[in-house]
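As structure tokens, the structure follows; a few thoughts come after it.
Rather than the whole complex, this shows some of its chains in their spots.
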Amino acid sequence: MRRSTAFTDIDFDRKGRQVGFFHIPQSPDDDAWGTVRIPLAVIANGTGPTVILEGGNHGDEYEGPITLGEIIRDLDPGTIQGRLILIPAINLPAVVAGKRTSPVDGLNFNRTFPGDPAGTITRQISAYVQDVLLPRGDAFLDLHSGGSSLDILPSAIVEPAPDPAHQRRNINAVLAFGAPITVVVDNLGEPRTATAAAVAAGLTVVGTEMAGAGTVSLDALDICRRGVRSVLAHLGVLDPSFAALRRPDPKVYEVAGASSYVLAGDDGVFEPYHRNGAEVRAGQPAGRIHFLHDPGRAPAELRYGADGIVYARRQPGRVRPGNCCLVVASPYRGSLG
Amino acid sequence: MRRSTAFTDIDFDRKGRQVGFFHIPQSPDDDAWGTVRIPLAVIANGTGPTVILEGGNHGDEYEGPITLGEIIRDLDPGTIQGRLILIPAINLPAVVAGKRTSPVDGLNFNRTFPGDPAGTITRQISAYVQDVLLPRGDAFLDLHSGGSSLDILPSAIVEPAPDPAHQRRNINAVLAFGAPITVVVDNLGEPRTATAAAVAAGLTVVGTEMAGAGTVSLDALDICRRGVRSVLAHLGVLDPSFAALRRPDPKVYEVAGASSYVLAGDDGVFEPYHRNGAEVRAGQPAGRIHFLHDPGRAPAELRYGADGIVYARRQPGRVRPGNCCLVVASPYRGSLG
Amino acid sequence: MRRSTAFTDIDFDRKGRQVGFFHIPQSPDDDAWGTVRIPLAVIANGTGPTVILEGGNHGDEYEGPITLGEIIRDLDPGTIQGRLILIPAINLPAVVAGKRTSPVDGLNFNRTFPGDPAGTITRQISAYVQDVLLPRGDAFLDLHSGGSSLDILPSAIVEPAPDPAHQRRNINAVLAFGAPITVVVDNLGEPRTATAAAVAAGLTVVGTEMAGAGTVSLDALDICRRGVRSVLAHLGVLDPSFAALRRPDPKVYEVAGASSYVLAGDDGVFEPYHRNGAEVRAGQPAGRIHFLHDPGRAPAELRYGADGIVYARRQPGRVRPGNCCLVVASPYRGSLG
């Protein structure tokens, strides 16, 4: 393990419920010998797998952290078999700011794996996950929502695994979530995410995208609460009665590459033509960008680049070139079993 | 009229369509002799009233500006009787930033009336509306949405007028909008808004709140497009065929005072218990604030202070003390005629 | 009274203890319909004068607010005669930031009287004090410390009153505080402070400067706790037993004009030659400014401009031209009776 100055008041090997913190020492202008203090809880009982449950990977995604806080406060340790390691606000500075990225170093935690214990704070946090937590885990749940910039269909996410057996294990766990739809998302092959790191470390991995738009969605919160318990039941930590009714004919999609994203080509305000969930085809008009500062100029139209359903849309009306306006999820072409 | 250095390329007295700008000279670090250039269009024909249509009062509210841009580009001048003065992006620096307030001086345009031609830029813009535009108008439409921080039930808004006849005139015009609900909003008596200034200047005034959440709502955009045309028909500018079906039994509410607002008392993440439109009563639990950075601490519950429907909710989950979490609209106790 | 949208949940005329807030509605980018929520408490019983106790005039001065918080939570209403109106964090945004000035509008609250209910937030707060609170008060205590930039000898402060009887009343109340020294400070005639406004409104006024340096001083906190109670006993609100032993031969000084201030003339790091309390004479070397970035250059020496004691010194070593490095308090030349 790489040398680190991080420390914690949690004993990972003790039974029962512990609610505490791990600390990343930092030395900024206003606190020479202080720390970034990150919530960490462990609930353990009997025998069973260790499941790491992460929220707050991005600081403006709330359904996961709320769900994990409820488990931390309310779950009776005696009702489980195994160990839960809960980090509901892993990028704490971002969570406190209510921002996707950390105000400390400007980094997106989900682009920092495997981290660096001698790097800036966000990299030290991901190094802690990489070096201290992942080696203790059998499974990893990373609970995302769309965040301030995206409104996404509530869904459970499969992080692709190169090994087919691992991929099946992931898909099975994800389907246990019971989300309205399941989506395979590879982020264009991005290797620096938490779920990619967990897959690389061999864990069973489940992701989510719970609505978003920077708010707390009542519907998505309900899906998340039941889905997390259902996955824990699937993994054998909770009683099988917590398993949601596994959908008999699950809808599985994939975000299949660059053509899935409708990107802005102009600076203006985006008006979409369809709602999330609508079926669309490549080449079809998707929306248009208005030039409010110059109303005599005709809006510029955008088109879809793939067939499928509208899976996500940009929340802020204001767009600049390169902004992601819409995302299409296409029917999954891989195998489910 | 107060002395001003503003100028325009628009001739307010010419017939037909003119699309141009008015300019507020400014002299910041990077542009010693330049201007803030604000879109201004006039469409005039025949005889009839002058209607001022304003969008972009706040820079992150989009349905109104999009609707006005469409009118500017597409309305055939020959089809109207009277004059439209269109200012679809009145607080231009805020519109360009996609923010509620102006990045130039930090001001909320809607708290600057009657403005000051020797003040900062936002005050100069409101002075222009006050001194140059309002004296030319018979009616004033100020097209708001909820903006980035609020998600509001799409509605048409009555700005109260002290004179009962003026109040009736306003209510009649607002009901012509045909919105799902109509709400009397006095902003706790705030006199510095554009609509308050327009009422004080004697104009017939119509306001809107079109969803919000910082995005473009397909539903609200549709309501706005039809509502604006319907009001113009009511005022005699457009053919009566443009009038939306006036709802036979309109739902009219009011935001009746400080008790209508559910304000945060803690620093955390707000989870509401009800959707917009739900019926609620004073004293009933309204939601709770989670302490994600300290998950062992129990959430703090908030309660409603008035009977009515949930009219608006805060969009960002992140709240701080004083933030408006929810707004209750109560049945209107005034007279409709 | 000037028109305002502020509101409160406190009933100024009720007996007993009330702990609540007053609200200044605001409408920034992230909270369209929210408020600045400022703590306000009233403790009332029997008959007697109304005393307004203010802390948090500057947001980085702590002994006063801590003392007022203790009174709010712990004082038994049955033990007083009269009414206390407590505003321990009056410039709330500055207090939350831990800064002298407000992050909302950049203003120093103590340069904004008489305020403006149509102005920026800080001006609205001072308008509330001016219009709602001062008219209800007989006496006004404004509890300052030195703040982040100054370390000041703990002292009670006399705000000069033009009327000699009013001046004697102020001096008597200030001497009742029992501070180690008493200082008459006129801030070069500044009329925009809270204490100047209270004097102008006819109230008996007591000020303090409790150490400073941006920290909580144990000594100064002890002086403040006892001094406030002693003044309340002097005013007849608390039992006379709370009166501190009035010093038989009080030390009274004045900061008598521009020559009392030793101002930096260079950009560097200031090394003082004497401690607070040292006796010094006009013309004597006071300290020197080092040029750390250019160590070959000889430091520049500063001199005192008045005879007296070193009353205050700059806390941050880093200085720029115009910064106040030292303040001399000279023996008071006015009458004490």
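When the chains are written out, they are named A, B and C in that same order, and each has its own residue count from 1.
Going forward, contacts are C-beta pairs under 8 Å (C-beta built on N, C-alpha and C of every residue); 3 or more make two chains touch, one makes a residue touch a chain.
If you're wondering where the values come from, they're calculated on a predicted model, not measured in any experiment.
J.: Since every chain is the same sequence and 3 are placed, give me the total copy number for this complex.
T.: Counting every copy in the complex, the total comes to 6.
Quick note on the criterion: only the chains that are shown with their structure count from here on.
J.: Sort the chain contact graph into one of these: line, ring, star, complete or other.
T.: Line.
J.: Just send me the rotation angle from a CA overlay of subunit A on subunit C, rounded to the nearest 5 degrees.
T.: The superposition gives an angle of 180 degrees.
J.: Distance from the CA centroid of subunit A to that of subunit C, rounded to the nearest Å?
T.: It comes to 49 Å between the two C-alpha centres.
J.: Roughly how many whole angstrom separate the Cα centroids of subunit A and subunit B?
T.: 36
J.: On subunit C, where are the residues touching two or more other chains?
T.: Nothing qualifies.
J.: Tell me, which parts of subunit B touch subunit C in their complex?
T.: 58, 60, 99-101, 106, 108, 110-111, 146-150, 187-192, 258, 261, 263-265, 312, 314, 316, 321-324, 327
J.: Give every residue of subunit B touching subunit A within the complex, in rising order.
T.: Against subunit A, the touching part of subunit B is residues 19, 39, 41, 55-56, 60, 62, 65-66, 68-69, 72-73, 86, 88-89, 92, 95-96, 98, 148, 151, 213-216, 218, 221, 269-273, 275, 290-296, 298-299, 314-318.
J.: Using the touch definition up top, name the residues of subunit C that touch subunit B in the complex.
T.: 3, 5, 7, 23, 25-37, 105, 118
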